[in-house]
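One structure is given below, encoded as structure tokens.
All protein chains but one are shown in place.
Letters are used for the chains, namely A and B, taken in the order the chains are written, and counting of residues starts over at 1 for each.
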Amino acid sequence: MRYDATLKVNGRAYPVAIEPGRNLLSVLRSEVGLTGAKEGCDDSECGACMVLLDGQPVNSCSYLALQADGREIVTIEGLAGEDGDLHPLQQAFLDQGGVQCGFCTPGMLISAKALLDRNPSPDEDEIRLALSGNLCRCTGYSGIVRAVQAVAEQR
Amino acid sequence: MATAEKPFIRQDGKDKVTGLGRYTADLDMTGMLQAKFRYSDHAHARITRIDTSKARALPGVFAVITHEDVPDVRYGPFVQDRRLFAKHKVRYEGELVAAVAALTNEIAQRAVELIEVDYEPLEIVSDVEAALQPGAPLLHEEWASYGASEDVVREGNDCSRSTILKGDPDKGMAEADIVVKERYVADMSHAVPIEPHAVVAQWQGDRVTIWSSTQVPFIARSGVATTLELPEAHVRIVVPHLGGGFGGKCEFHYEAQVAALARVAQRPVRLVFSRREEFLAPDHRREGQVLELETGVRRDGSIVARRGRLILDNGAYSADAPFFPQLAAMMAAGPYKIENVFVDASLAYTNTTPSGSVRAPTAPQACWALEQHMDSVAGQLGMDPVEFRRLNIVKNGDEGPTRQVFEDIGAAETLERAVELIGYGKELPDDEAIGVAVGWWPSFGIASGAYVKINGDGSATIITGAQECGTGAVMALPLLAAEILGMEPESFSLLYQDTDAGPFDSGASGSQTTFNNGRAVMAAANDVREQLLDLAAEQLEANRDDLELKDGAVSVKGSPTKSVTIPELAEAAHGSTLLLGRGADAVPEMPASDAAGCTGRLGMESFLAPTFITHAVRCKVDRETGVVRVLEVAAVHESGRVLNPIGANGQVEGGVVMGIGMATLEGSLLGEDARQLNPHLLDYKLQTASDSPPIHIGWVDSPTKPGAGGPKGSKGIGEPPCVPTPGAIANAIAQVTGARVHQLPMTPARVWEAMQR
Partner (left out) sequence: MSAQSYTAATSVDEALEAMATGARPIAGGTDLVVGARGGKAPLPDALVAIHRVSELRGIREQEGGLVLGALATHADIVASSSACELFTALADASAIVGSHATRTAGTIGGNVMNASPAMETGGPLICFDAVATLRSASGTRRVALTDLFTGPGRTVAEPGELLTELAIPTPKDGTGSCYARLEYRRQMEIAIVGATAVVTLDGGTVRDARIAITALAPTIHRVAEAEQALNGSDASDAAVHAAADAAAGASRPISDVRGSAQYRRAMAAVLTRRAISTAITRARGGRFPIPASPALHGAVNGGAA
């Protein structure tokens, strides 16, 4: 049986009808039509699917979509300003070599935003610890850490 | 040089940071079906019956296919030993027996489970040494009848044997003052791109378009064409953004099976791998190795002889691994001056997932063994390990293991810079030490092509066969063209990773994009530059030889007012003259060598434009638990001329962290039944941001001669950065603990066990 729910994604309300077992990631990707959040694993280990739920980072692959009913969800597509201006973190990822293949990038940016929201001036080790739920195979994390540091310093 | 060295922002970057860019699994089409595979139930068994009737009867199922539904074609780049679907036998747990396309993933999964397969289990061969024992069960009884490249030396379970010989190693060994013999074992590991494999196929008439997460679209196209018996013109491979590969997505994998499903179903079909499948059926994992190394030295520290016996794990079928034995043999000899060398390397069939090129195939494992061995020898000599390397490392004019004479190399310089960057010899806490390892790696010269066209408004488009896998190599191509055309890199668009568009390229493998396609793009840019000059000569009514192209305009030398801009030329040409440059530069010749005593020659007997690398690593070892933390890495590379420092540094940072993972945690364990015990990220642990140390990077600038390397004297950059890291870490561990870890990965338990001995 399907249940009606309203997902508020990036400020827009999406009425959806979903089965109880569906995870948030699959609903975002199929029903809502936002494929920015990625699926990289089966066991909540990679963080490619990370979104903000009421401001907190969650791995959307391991969260029931129905539990997100009525709550505020921010995906990577919601990071840039309405005018299309990149978020400072997005720009810094580009400037600092924080993006290679880009598959971890959506989750990584969400994770970084959550970090700066709770701690505007983290030191390097705090950044590394905070991003540990997001695996990147390309960059060795250096460019990503530099990018977050650069934005933290601007603040 | 100025343009090329300016930091630049990758063209695909905005697409990636906004989440709007599409990867293969993001594609959706009306009526699209989902594919699932039925894998083998045994690692080694004879198939006695396949019954798909129940699966076919399941509502929502559109296609169920087995070997009966595709042409009976064997394929493989060196040895044609496999089919799209198992026919008589299965030889590893990830082998495909059947495939299903259905309305949803759930239905497809249920259908897959409804397929009945009966087996007669056979004796499992999972150990490489056992595989080569006389009397071992043959994985491929009919091996001798397989089609194969002539140069592959094969015999039973030994799918490719290669030897290198220099001088008289037995005599050399007899003359040595000290002989050290050691044995090392490397477990198999994986490429683990964060994006799992995905393929979408759609037919239009008798042509199929396949969107695939492949690193090698042209090779995938010929794979599909061969196995489905289609002309290449009927197969188009398009790669959306590619979420990393590291070799795991090289070669031709599942494009043909999905295309076959789509043809039967008469609908578009999508396959998306789970992470588990990405471990079990990647078709390209990093091979396990067993290495026996023996080195004879004189008291003064010079190496008289080296012998090596290597057995590499091919897995159940041959992807591109048949050239590994020769490559690994070169790695086991190493970038050292050695008078007498003999290395004998085999590639054993086992009932495990096929091996294939994963970032610098064979090298990190072989280098890990060799560089530990070098430290052991230094220890026996009572010599500092850096000093021992200093003495023996190859310099200009020295001969390699096959008497290739090195020119324009900076191997010794990488060693000096790395030990300087890390502060070798400095005072450290007693649970810390610095380990050093040296490695090398060839560049691969392969044919490649590109077009550069000037658009009506004076902007330009590069049409290339090259494939971007994340490294930014394709993204950096405009830098090369821009410089030649006196334009800004931002004025170029790129049309890439589409087999119907660009000329052939061998894809994102072998660190070859800049090296080969870079030369092609430069040739194409030069070609169109000539066309622009011809046109400008007409327009300016000037002598062609008096013209120069600079800052986006052609002007008459000495009278700068007489000039015409590229946009003006483009407008003049529009509709009448084609401004289209074509480029395909000659492949650099392989350096001369003396390979007379070598067998199994598959192109690795000399190294084209070799890269040299030294990594120095400071580690902390918890002696009670065996837990190793890498605190700091100095990575110094001699890669000829570095064209794009941001991109190159990114490769080193990523490669080093991959190397740390291989060193400490990454390895697949097999059960008695030859199934992987840890096919998931919970127990196949990658390094996280908090495990990754600061990395100090150094480049030794040592451009190759024109024609001997890549554009402007560059060399391949993508693969080498993971080569010496595990060896350097191993040497640091041994210094702290006094015990050598002879198995890779050097997990905490193995470090601890080594200390108990």
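Here, a contact is a pair of C-beta atoms (placed from the backbone, for glycine too) under 8 Å apart; a residue touches a chain by one contact, two chains touch by 3 or more.
Small disclaimer: the values here were computed from a predicted structure and weren't measured.
J.: Who touches the missing chain here, B:Arg309, B:Arg582, B:Lys620 or B:His742?
T.: Of the candidates B:Arg309, B:Arg582, B:Lys620 or B:His742, B:Lys620 is in touch with the missing chain.
J.: Would you mind spotting which of B:Asp498, B:Asp691 or B:Glu719 touches the chain that isn't drawn?
T.: B:Asp691
J.: What residue numbers in subunit B mark contact with the hidden partner chain?
T.: 276, 431, 620, 622, 624-625, 627, 629-631, 664-665, 669, 677-678, 680, 682-683, 685, 687-688, 690-691, 693-694, 747-749, 752-753
J.: Which positions on subunit A touch the chain that was left off?
T.: 1, 3, 19-23, 42-45, 47, 50, 56-59, 61-64, 66-67, 69, 111, 114-115, 124-125, 128-130, 132-134
The rule is short, and it goes like this: only the chains that are shown with their structure count from here on.
J.: Using mean CA coordinates as chain centres, what's the gap between subunit A and subunit B in Å?
T.: Their C-alpha centroids are separated by 30 Å.
J.: Would you tell me which residues of subunit B are touching subunit A in their complex?
T.: Checking each residue of subunit B against subunit A gives 9-10, 12-23, 25-26, 28, 192-196, 241-246, 272, 274-276, 469-472, 646-647, 649-650, 652-658, 680-682, 686, 688-692, 694-695.
J.: Help me check something: in the complex, which residues belonging to subunit A touch subunit B?
T.: Residue positions touching the partner: 29-30, 34-43, 45-46, 48, 75-77, 79-80, 86, 90-91, 93-95, 97, 99-106, 109, 125, 127-129, 131-145.
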